[in-house]
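Okay, handing you the structure first.
A single protein chain has been omitted from the complex, and every remaining protein chain is retained in its original position.
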Amino acid sequence: MKTLNNLKTKNVPNWCPGCGDFGIWTAFKQAADKEGWDNSNTVITAGIGCHGHINNFVALSSFEGLHGRALPVASGIKIANPRLKVFVFTGDGDALSEGGNHFIHTARRNHDLTVILHDNAIYGLTTGQTSPRSPKGFISKSTPQGSFEEPLNPLALAITAGATFVARAYSGDIDYLADLMIEADKHKGFAFIDVLQPCVTFNSMYSHFFYQENTYQIEADFDATNKQAAFDKSLEWDLKKIPVGVFYNVDKPTYEEQIVQIDKVKVEKRDIASLYTKYS
Amino acid sequence: MKTLNNLKTKNVPNWCPGCGDFGIWTAFKQAADKEGWDNSNTVITAGIGCHGHINNFVALSSFEGLHGRALPVASGIKIANPRLKVFVFTGDGDALSEGGNHFIHTARRNHDLTVILHDNAIYGLTTGQTSPRSPKGFISKSTPQGSFEEPLNPLALAITAGATFVARAYSGDIDYLADLMIEADKHKGFAFIDVLQPCVTFNSMYSHFFYQENTYQIEADFDATNKQAAFDKSLEWDLKKIPVGVFYNVDKPTYEEQIVQIDKVKVEKRDIASLYTKYS
Amino acid sequence: MKPAFTFKIGGEAGFGIMAAGTTFAKVAMRSGYYVFDYSEYPSLIRGGHNVMQISVADEPVNSQYQTTNFLIALNQQTLDLHKNELIEGAGVLYDADQNIKVADIPDGVDIYAIPFTQVVKQAGGSYVMRNSVALAAALALLGANMQHLKDLIAEEFAGKEELIKINHEVCEAGAAFALEKYKSKNILSQKQNVVKQILVTGNDATALGAIAGGMTFTSIYPMTPTSNILHILAPFQEKFNFVYKQPEDEISAINMAIGASFAGARAMVATSGGGFCLMSEGYGLAGMTEIPIVIIEGMRGAPATGLPTWTEQGDLRFVLHAHQGEFPRIVLAAGNVEDAFNLALRAFNLADKYQTPVLILVDKYVCESHMSVVPFEYEDFKIDRGNFSVDKIVDYKRYEQSDTGVSTRTIPGISNYIIANSDEHDVFGFSDESSENRITQMNKRMKKLATCEETDMQEPKVFGSRDADISFISWGSNKGPILEALKSLPNANYLHLEWLNPFPSEFIGDFLKKAKRAINIECNYSGQMAGYIAEKTGFRFEEKNNFLKFDGRPFYPEEIVKLINNENTK
Partner (left out) sequence: MKPAFTFKIGGEAGFGIMAAGTTFAKVAMRSGYYVFDYSEYPSLIRGGHNVMQISVADEPVNSQYQTTNFLIALNQQTLDLHKNELIEGAGVLYDADQNIKVADIPDGVDIYAIPFTQVVKQAGGSYVMRNSVALAAALALLGANMQHLKDLIAEEFAGKEELIKINHEVCEAGAAFALEKYKSKNILSQKQNVVKQILVTGNDATALGAIAGGMTFTSIYPMTPTSNILHILAPFQEKFNFVYKQPEDEISAINMAIGASFAGARAMVATSGGGFCLMSEGYGLAGMTEIPIVIIEGMRGAPATGLPTWTEQGDLRFVLHAHQGEFPRIVLAAGNVEDAFNLALRAFNLADKYQTPVLILVDKYVCESHMSVVPFEYEDFKIDRGNFSVDKIVDYKRYEQSDTGVSTRTIPGISNYIIANSDEHDVFGFSDESSENRITQMNKRMKKLATCEETDMQEPKVFGSRDADISFISWGSNKGPILEALKSLPNANYLHLEWLNPFPSEFIGDFLKKAKRAINIECNYSGQMAGYIAEKTGFRFEEKNNFLKFDGRPFYPEEIVKLINNENTK
């Protein structure tokens, strides 16, 4: 089993000091350590953005592809080898803007993936433009007059589209986030964690302080198997009233357990003679 | 004002006899006739699919672009000339599969469009493949073993994403559909009508008979201003229990009324000297 | 003399024209003939004009012809559109129950009036069986072995005895009516020695090649002219143990395929130009991350939605240059169904060997035209996964330098640490923007193309004699019409280009330099191959030697022959 230490790579994380991505990184390594996620059983995919740099800092096999396309790559990996744990690290620009179509369709198919959204409500890597998570009125380089658009609600969207595990955590709450990651991994199907991740450089609105002040843990008796209740809960977003926890958690067949099982490396020449009748 | 007759073009509709698209076409012409939608005030955009052929059969200025891209073209038109009524005719493959990303983002921005989904739960023009609206287990050329995927719920998706008017009708109920189109047009903001449109050639499951038997009109006292209620209602889909009517209807500022108003044709050479200070 | 007998059936879209045509072709094939068919139809489910032409010959036949020897007209429009194709001695069969005007059929053409509906009714059949009457009557008049038609019906309706019986009766009635009223000709008579053949389209051949070649994953978003590949593959997933996935769009298609390939699968996608636009970002991603994938790109009339059900060869330059910057891409073009099978079969080995995308260009003409061929032979073919290891490798370097440019590939999940990174990366896969690393990795990747050129690239084939007066040069599906034209042009030969990248520039340059007169033939507006040859070899075609066509129709052998003969008599 890998230890926290040997998940390190030769690269030192170069996120801005204080960036919420450090919390996600630490939580993931902690969970990996606890659960024994290593190169015998795990692969990660990442989008393009500050979040995507994570693949340079975790010594697990990884695929950092194109902006917005981490999900289809992950689905392809999982179909080819369902025994792999597949983690997807994506950003709000990556998953909800450029890759919005994949987000809803990957959820609806219930691919057995764990998807971690670095939700900083900003385009970090391109130096600060409004994202689909930025609130109405948000001022940034791309909306100097304030954004005119309602943000997307990634939890409601995931629930609506067909995700079977939907949760939220704040990136600073490392132990809880690590536990959620473990739970999401154990869940069979599309497991989605919206991580409230402060971008200390380009989004002063959603700071660590803001999330520390305004989040609360979902009630212990909340029924996470009820879609309507989950949807209602996901609409809550107000001062002191941002719920974190598991919103939705139901059992459904995963995409991978329904389809033909191919062997990841067994590639054989095939005899097609039996098909000729049709063409004769 | 145009009459039903002079909205005709030189082309005779060539949908399959019995196709639900005839109903949509007729309802639209009826509404146009009643409301005076003509080339002085209206433009239509269409996707690629059987549905998209409609632009050849209605004598209104039209843009039939690429598969999946009717919505961004429509948004561009509306931004450039907010006085135009813009109708979007799209298919379930067009709007929910190829164009799924535009669907959620156009809804969330509340562009002032009327979007008519020819929802036949199939890819018609490409001769019958499973669509994101086809039910689980659906057998088609692309899923001969039955589809493994849960369908998308376009109403729930529209409500979640931020549409402000969300309704459903059966294409055979022409008068009602025409009335809905008029109401949707009058609505300020993203107005979406999911039209249950039988494809008599490739989808025998959702026939005219099926919809005639299984739809019911939403209760008169239903509160369409309540998002949660609308969402709950949109989840209903069962034998004898497919609601039609207005699910959601709220007032919010449209995208176009918030942004800078450009004049559609006023293009002027501009003096940039005032900007030089910044660069000096 | 035209080296084939050409049969045509036309009518309104949605009335089973293609099915009837294919049945005719199979009867001819089972009777010992070679056949080729070509169909035209609009981008509509119903309405519009559908037509299918079948060339039948004693020797292998490679294309359609402009003239028609026998026409079945299911409606007036068919007659109007095609009557002038009828040549001396031809026959035309039409529905006498309709008010069809036959007044201006050319002289010397036999006219067969058969009341389709009446015959069907009398035989106790239903309206939808009218095509069977027409087909049976035509076959009878051509002296065909009617047992083949009966067999085909029995195979189609296998298990439904009632349907078989009534269809057989309808056919018999049609044949009887025709023979009673008209004299039969001895044209399609049963041959003694029947070579076993199959009747396949380019799409069939591609799908079969992919199955034979060991494909384990494919994601295809439907798009004419390659949608049929998915229709052919989807039912056989369990039988052959592969996954077909219908994705939400083409972007997802190629990224899923890349993911699957990264995890060890043999992956393929198929699309047309519009979908390929959306794949173009993933195309280069595969190049950069060195992931093998096979891409089938089926060209059609363009730009934009264009002429969705018509043919063109306008995407040559696009696929050669799609995506920002440069990466090694192997680009091949299929000339006919046999090529389509062989290229699809072998593309997976090439992709694995060079760990990069292999793209096969086809077009509507080759994708959807049937040709009869002897069953595909690939005994010598072996799966070659290239430098691929499932061993545990310590200090593994995914992008290590090597003489060939190829490094050892492994897969996740077997304790190797493998990094794929779309950023420029070092030998491990970590992002590295230094000048030295950039140069090393670019050279490494591009080296693969040079290796492929030396090791795997095939010389183009020359058909016909080496020292001809006229040398045609072309690529893709023009192969068919050109080979047919050669039958009438003994002084011409043909250089067929299959490898487009890497490109056999030297061979081509030599050939062209030696050619007495070289003529470039292409189905696109500007002569893209002519430009490519000029760039690569320095040889420039004079304008009069560029035969171009861009109206969505393939070349006809007669057009090629006429162009040459007219010039010669000037």
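Per-chain residue numbering starts at 1, and chain names A, B and C are given in the order in which the chains are listed.
Operating definition for what follows: a residue touches a chain if its C-beta (ideal position, glycine included) is under 8 Å from a C-beta of that chain, and two chains touch if they have at least 3 such contacts.
All of these numbers come straight from a predicted model, not from anything done at the bench.
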Given C:16, C:308 or C:504, the one touching the chain that is not displayed: C:308
Identified contact with the non-displayed chain, of C:145, C:349 or C:422: C:422
Given B:29, B:102 or B:118, the one touching the chain that is not displayed: B:102
Candidate in contact with the missing chain, chosen from B:20, B:49, B:72 or B:245: B:72
Hidden-chain contact residue, picked from the options B:11, B:212 or B:225: B:11
Contact set of subunit B toward the excluded chain (per top definition): 9-11, 38-43, 45, 48, 53, 55-56, 59-66, 69, 72-81, 83-84, 101-102, 105, 259-273, 275-276, 279-280
Missing-chain contacts mapped onto subunit C: 42-43, 251, 272-274, 276-278, 280-281, 284-285, 287-289, 299-310, 312, 314-315, 317-318, 320-327, 422-424, 431, 433, 435, 438-439, 442, 446, 524-526, 531-532, 534-535, 538, 540, 550-553
Positions on subunit A contacted by the hidden chain, ascending: 12, 14-17, 48, 50, 53, 64-68, 97-98, 100, 123-127, 129-130, 132, 141-145, 201
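Convention: only the chains that are shown with their structure count from here on.
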Computed distance of Cα centres, subunit C from subunit B, in Å: 37
Centre-to-centre distance between subunit C and subunit A (centres being mean Cα positions), rounded to whole Å: 42
Contacts with 2+ other chains: residues of subunit A: 101, 105, 259
Per-residue overlap in subunit C, given as positions that touch at least 2 other chains: 237-238, 248-249
